[in-house]
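Below you'll find the structure I mean.
A single protein chain has been omitted; all remaining protein chains appear in their positions.
Up next, chain A:
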């Protein structure tokens, strides 16, 4: 049964390491739904968070194949634990002055923020899990989304793990 999995990969901060990881997914036919990468708590190491869809056997292969890369230090299946997953989106939405109060209502309900105002549009920043951002986008669509940029998911296991 195919399900969504969130995997954290601790890698050496080397040139080309993102290419190694994403290339591995590509050539072995694994799916990448989102991939984010940035600094980790340790100098010289980056943390990638990859959201992928597949059955248990595929997930096992993904983990094992990742471990074959010399630059991969650790692979953690986050979604097998209680985790916090967040992504950020910037949404530039059409907003004539008359529509603004309505849009502000949506923004406040979602605890999002307006981070820029133009004469005919607003830029909204929203942080949350993927479903929240999907919902926000759905609600803003009727006004006309001019531009949308999502970061992809970053995530962490809850608690002392």
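Descriptive notes on the structure:
In this text, a residue touches a chain if its C-beta (ideal position, glycine included) is under 8 Å from a C-beta of that chain, and two chains touch if they have at least 3 such contacts; residues count from 1.
Going forward, contacts and distances are computed from a predicted model.
The complex includes a chain that is not drawn, and of the options "FTR1 family protein", "Acetolactate synthase", "Peptide/nickel transport system permease protein" or "Molybdopterin oxidoreductase family protein" the UniProt name matching it is "Acetolactate synthase". Remark: the omitted chain is touched by one listed residue; of A:49, A:72 or A:136 this is A:72.
If you put the hidden chain back, the residue from A:15, A:29 or A:159 that touches it is A:15.
The omitted chain makes contact with just one of the residues A:64, A:111, A:141 or A:158: A:64. Contact between chain A and the absent chain runs through residues 11-12, 15-16, 19-20, 23-24, 27, 57, 60-61, 64-65, 67-73.
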